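Note that this complex is displayed minus one protein chain, with the remaining chains in position.
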Amino acid sequence: MKLTKRDVIAKRIAQELKDGDSVNLGVGIPTLVAKYIGDKKVYLQSENGLLGIGPPPNEDELDIDLIDAGKNPVSIMPDASYFDSAFSFGMIRGHHIDVAVLGTLEVDRYGEIANWSVPNQPILGVGGAMDLVAGAKKVIVASTLFTKDGSPKLVESLTLDSSGERLVNQFVTEYASFTFEDGKIFADDIYGDMTFEELQDKIGLPLTQK
Amino acid sequence: MKLTKRDVIAKRIAQELKDGDSVNLGVGIPTLVAKYIGDKKVYLQSENGLLGIGPPPNEDELDIDLIDAGKNPVSIMPDASYFDSAFSFGMIRGHHIDVAVLGTLEVDRYGEIANWSVPNQPILGVGGAMDLVAGAKKVIVASTLFTKDGSPKLVESLTLDSSGERLVNQFVTEYASFTFEDGKIFADDIYGDMTFEELQDKIGLPLTQK
Amino acid sequence: MEKLKTVDELEPLFKDRMRLLVGGFGISGTPLTVLHALPGFKAGDYEVVSNNLGDYGKGLHKVFEAGKIAKAIGSFFTINKEAVTAWSKGELAIDLLPQGTLAEAIRCGGAGIGGFYTPTAVGTKLAEGKEVREIDGVRYLFEKAIKGDLALIKAAKADKAGNLIYHTTARNFNPVMATAAATVIAEVDEIVEIGELRPEEIITPHIYVDYVVKSKYVKKGDDYVEVN
Partner (left out) sequence: MEKLKTVDELEPLFKDRMRLLVGGFGISGTPLTVLHALPGFKAGDYEVVSNNLGDYGKGLHKVFEAGKIAKAIGSFFTINKEAVTAWSKGELAIDLLPQGTLAEAIRCGGAGIGGFYTPTAVGTKLAEGKEVREIDGVRYLFEKAIKGDLALIKAAKADKAGNLIYHTTARNFNPVMATAAATVIAEVDEIVEIGELRPEEIITPHIYVDYVVKSKYVKKGDDYVEVN
């Protein structure tokens, strides 16, 4: 069965995770990454105060107290621990989370992202997004490469509100995975049904092939 | 049996404590206050991470891990709790300790104290003294009224290093208990063998009787 | 147990324009019994500090619906559609903070710290008008500590002295809020004897807790249901 775009992205991101990594998965596509971790021993953190999220719970195991940052019921691993919100964000800001996987709306050519304000909507929610952008050791952002009207989310400069001046390490889309260096965009890995030239053409920005 | 000067001071301070108070007792005379608390339900805090110090432990109960801030072995009350040093000083600085009882070397007529640097010695120890001065809801300082060479510890202005700009609420000596208001020294309670006039004469500063 | 009260006995504590610190993340760790009494209390015009404004029909959402909230300080109100509408109409003031900044500001408020420097949100709209300072080559944003008049928190168990422990992720903002308000009301599922909580496992020492209210809600799978 062919994977959906979202699953292609999630699976590609899962490749980046290493044994022993502590990982925070944002809502949306990042949540799907958990499906593709396989045998790797990674520790999933949730900013509401949990290290060691387990597999999705069965109906009879649901506990409204035990949820992730997306407010979904979760189970825990045997090595899990709970802590309060201040400690949890200390863990995030203090560079103790190896990888944060976040959704994004735009990424500029330096790797600065906009992932919290919704276009044409009042800005009334930010949650833990900016803390994760600022604090995780490595930030991977996940998104389909184009908006519904076909414009690329990889842009010369952000049109939406920035999530912080910290630059992300990687942008994984359904066509390719990108990294950034001094304003140069590297198409590190092209696995979708577009060639390097087609990608460059559609994005409208110079890309570099590694 | 006549009480020693130190015991007179400790006993007088114990009178100030009320049921339900959380109290931090410094080393020296303040530690003796515990002997005179009687039936009052006060909660003794120790800045190394304990709320609920119990009576002195028996020889066979000694545990080198379980100590107070003066590094003496202690026991705990049934309602006690442990926490780390950062939380403990949050409790102190955050005004959650009702009364701190501290030793002092000098008190000026406004109630500013010097209680940490030793005269003619390098200044290499402060411990939790300044945090307690700054943070406790009420600060009571304890000391004999005169130094060994007879000079009063209640002074016009500090000659030793200040412990912070926060003014203490009460100064309890073996002769009297003093409070402070806008530079006026009130001899609230005289219980030793010196009269108000004798005290004023020996201290060499104007006192006010309440 | 002296600290144990019914929620109605606590009505006199609530005064107009007070700042309330309200624990919980979603419904997890939310003091539902206390919050659901607020619409019936006389006081209002509260300034509420909470991650969001409850779930639909539950928790702070009921207080908001009753018109008792003048201002909300938190990190995520997008899910509270009526709050967004009220904000657009100028009926509700909102201060938006990143969730970690919110948690840290409350912790600092409780720990006697006046303010702090966080790397979060530097260079964003949420940094507008705020001081930026470089410390050892990193740019940080200055944030002031947050304190409250009343904290409404939820714990799993209180002992009869008022020591608290929390259940799983229902801990969230509750322990820091317990330290940062002049008066603290803890709603709990269970009250146990002194000595039943080990001194090493206590998260909130009793001196932080002024009043304890027994919860009227019990968990039933992924919901809380009211019992008598």
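A few comments on the model shown:
Note that the chains are named A, B and C in the order they appear, and that numbering of residues resets to 1 at the start of each chain.
Here is the rule we use: a contact is a pair of C-beta atoms (placed from the backbone, for glycine too) under 8 Å apart; a residue touches a chain by one contact, two chains touch by 3 or more.
From a predicted model like this one, the values you see are computed outputs, not experimental measurements.
From the options B:Gly26, B:Gly111 or B:Gly128, the residue with contact to the chain not on display is B:Gly128. Note that of A:Leu51, A:Val101, A:Val126 or A:Leu199, the residue touching the chain absent from this view is A:Leu51. For chain B, the residues touching the absent chain in the complete assembly are 46-50, 59-60, 62-69, 71, 73, 76, 82-86, 88-90, 92-93, 117-118, 121-131, 133-135, 161-166. For chain A, the residues in touch with the chain missing from this view are 22, 43, 51-52, 76, 78-83, 86-87, 89-96, 134-135. By the touch criterion stated above, the residues of chain C touching the omitted chain are 104, 108, 111-119, 133, 135-136, 138, 140, 144-145, 165-168, 199-201.
Just so it is clear, only the chains that are shown with their structure count from here on.
Taken as a contact graph, with one node per protein chain and an edge wherever two chains touch, the assembly forms an open path, each chain linked only to its neighbours along a line. Interface comparison, B-C versus A-C: the higher count of C-beta contacts falls to A-C. Taking each chain's centre as the mean of its C-alpha atoms, the one that lies farthest from the centre of chain C is B.
Spacing of chain A relative to chain B, judged by their CA centroids, is 54 angstrom.
Taking each chain's centre as the mean of its C-alpha atoms, chain B lies 35 Å from chain C.
Inter-chain spacing, taken between the CA centroids of chain A and chain C, is 28 Å. Residue positions of chain C touching 2 or more other chains: 107.
Taken residue by residue, chain A touches two or more other chains at no position, since every residue touches fewer.
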